[in-house]
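Below is one structure; the comments refer to it alone.
For this view, one protein chain was removed and the others were kept in their places.
Entry: chain A
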């Protein structure tokens, strides 16, 4: 995995600044961008993510790529965080039968091989 992604997941765990907000148009984006994909501005500043969001969609994967062999079935969710940043990650502490579009979830990370991490979502406590 590239170093920038390791830095990104490290900052999620540390509650430091993780996403890039465009000073010109306000669009939020993710590292490692130098230019805003919405307006092309180079004025991007790092801002913290709240780590709370809602499920936009999800899927239970039965056939996967070699890296995730032996782990099926598992559920991948597409989640929009409160800052309108959308992330893809694996569901934990619940299965596809337990969640629905619109449910509140919390972003986290989980260590994998070679010191890198996978993004995770857990159902939010009420």
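Note that a contact is a pair of C-beta atoms (placed from the backbone, for glycine too) under 8 Å apart; a residue touches a chain by one contact, two chains touch by 3 or more; residues count from 1.
In this section, contacts and distances are computed from a predicted model.
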Protein that the absent chain corresponds to, by UniProt name, given "Succinate dehydrogenase iron-sulfur subunit", "3-isopropylmalate dehydratase", "Cytochrome b" or "Thiolase domain-containing protein": "Thiolase domain-containing protein"
Positions on chain A contacted by the hidden chain, ascending: 1-2, 5, 29-30, 37, 56-69, 71, 74, 76, 78, 86-90, 96, 101, 116, 118-119
